[in-house]
Structures are given as C-alpha cells and as structure tokens.
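One protein chain is absent from this view; the other protein chains keep their places.
Up next, chain A:
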Amino acid sequence: MAAIELAGIEKRFGESHAVRGVDLAIASGEFVVILGPSGCGKSTLLRMIAGLEAVSAGTVSLDGVPMNGVEPGRRGCAMVFQNYALYPHMTVAENIGYGLRVAGVPKREREARVRSTAAMLDIETLLDRRPAALSGGQRQRVAMGRAMIRNPRVFLFDEPLSNLDAILRQQMRGEIKRLHRELRTTSVFVTHDQVEAMGMADRLVVMNAGRVEQVGPPADVFRRPASRFVAGFIGAPRMNLIDAAVTAEGTLAVGGWRPCDGLRFRAAAGRAVHLGVRPDALAPMPPAGGGPVFTADLVEDLGTEIHVHARGEGIDLILQRHADAPPIDTSFAVAIPPRAVHLFDAETGLRIEPDAAETLRQGAPAWDARRHSSI
C-alpha cells in the first residue's frame, strides 16, 4: 500500500501532447478511477505511474519517494492490461508465478503462493492450462492473479474489463471491489465506461484532452460537474445543454424565454452560457406562458425508464421519465426546477454557481430537483 503523488506530469510524443500537466494525490488504500473519452491520455498517465513510459516533465512519487527513472519492476506496482497480456507459452501457474521466479523465490514457496492466489480467484483447476485454452473471463482472472501474487504496493488497471461481455463485466467489477476491500491495496483503475467508473470509484478523476477536469467522489462529480465537459460526459442519457445568455439582472435568457426566473447569476450581462439540466429533472407541463413548445419526436421505452426526445424552437431536449409515469402529450412546455440548473460559461466551459444571497432575496422556491422529477 502506497500513496501516489503526481506533480506537474506532462507527456509528449513528438508533436502530440498526450498529458498536459496533471497534479494528483492518491491516498494509500484508495480506489481511484480515471475516467475519460478514448485518447484523452488515461493509459499514458497510468503507464507513467507504472514506469513503462518516461515522463516528459513532472514527478511521480510513491510514498514520497520520487520514482522517475526507476525501472517498472522495482516500483512495486502491478498492472492488469486490457488484453490481459499473458505469456502465451507458459501455463497459468507459470504465468502467475513468473514475477516470483524473476525475484528468485524458491520453487516450493512459489508453488504454494501460486496455489493460494489461484484459490482466491477460483482458478485452481486451470493451473496447468495455457492461455490459449482459456475463456476471456478466465484470462482476466489469471491476469489478476499475476498482479496480486507479488503483494504490490499499487494496482494499476488499464480498462481490464472492456473485452468482457456485459454480465461477466459486472461480475468482475464486483470481484475487483471485493478484492480491494480485502487487500486494501492502493488502486488506480482506468476506464472510459462511466457506469464502471461511478460504481467502483472511491474517488473519480475525470480527464479530457490530457488534463484533469474534475476530481471528487462520484456522487459529487455527478451532482456538481465542474465543467461543461464533465456535465456532458457523466450521466446517461446526457445532460441537456441549452445555449443561453445572462441578462442585465443576472437571470437566464434563452431567446425570449426566461426559464427559472428566480435564479440570479453574477456574470456580465450578455455573457454566453450553457444551461444544463439532467433529463430526469425536466418536467413536462401544458403549454402556457411564453416558453417554447416542444414536440416529442422519439419515445424510447427502456422498460425501467422512458426517454423522450423532443424539439421546439431550435432546442433539442431529452426527458427521462419513470416507466409508470402518465404518457406525455405530443406538445408540451417544460419547467426547469432552479435546483436542477447547472450553468457553464460558453467560453471557458467552467461552472458558474448561482448567486445564493441574490437568489434568496428574490424568493426563489427551494425546489428539490430529485423529488420534482419523480412526479
């Protein structure tokens, strides 16, 4: 178990700038998930922690000891690769025990440790097989065993579940978390799958284009996304993002529409912003007043929930409704509960918080978005 500290980490591959200044401290025993779209530099960051890739700038430290220039095998990190990367010519037992063999552990002890590791992963019956004779899920377990056997200080996972089918993926997700509860080894888990990320992380690191966008517990990242990118990336269906402007009074204007009039923002008048609302926070209501009228043009019934894709006056929206909610009219207006509003600067993409004092003075209702959505 070790604390990891990344300070000013950069990585360039010739012209391309894969990682652009990452500072991150991971506490000992923590399970951190790095989430981001494909190509954003997650693997590169992980490989720099492992030592498989040299940093272009910055320092990687484990327990306060700088690791730059230390060989991967001497950092005490173990890695599980996306395509498992088992040694094709070795049996499962030899695969799992190879690290111990390199370390010069005597054969007898090695065999005992291989057996007990295999027992933890339920693969004792496979020890004499070669990787080619294993299923994807079994290979995954062998790869886990190979990582576990040396009691590493840090586990690094690079999208280890993405080659598995949905059921197996869910099962392995549970198993990895169970192992983490038992072993308490500091873990860094890279994925592009937000469900995986939200479900597994103690702390979530959202990356985009080589930078960290936001760090925090998954629930916080979901409830208060720090940037438009995070808002759009996390949550399914995606958060609705509507082009809007801040008025002279600090309210929001979408064309002639003044949604959530009670909210006040301290931003320059005319400032272009994106108004974000999660699909489950939008409530349809009969068309009345000045708001735009939306027409549902696609209704997806997913069994547990219904997604309504609607458009009106150039705005596309998705509404998420409970499966047992009354059917929606073909034409409707929407109410945006003030508590459900996320506002982002159109230029910087950063979150703008409502001006709490000003909002209160205007007597905006303290509307609970979650309660509201379940109407």
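In this text, a contact is a pair of C-beta atoms (placed from the backbone, for glycine too) under 8 Å apart; a residue touches a chain by one contact, two chains touch by 3 or more; residues count from 1.
The working rule: contacts and distances are computed from a predicted model.
Considering only "Cytochrome bo(3) ubiquinol oxidase subunit 3", "SufE family protein", "Nucleoside recognition domain-containing protein" or "Carbohydrate ABC transporter permease", the record for the omitted chain gives "Carbohydrate ABC transporter permease", by its UniProt protein name. When you scan A:21, A:58 or A:72 for touch with the missing chain, the hit is A:72. Touch with the chain that is not drawn comes from one residue among A:25, A:65 or A:102, which is A:102.
Taking the whole complex into account, chain A touches the unshown chain at residues 50, 52, 71-74, 77-79, 81-83, 85-89, 98-99, 102-103, 146, 150.
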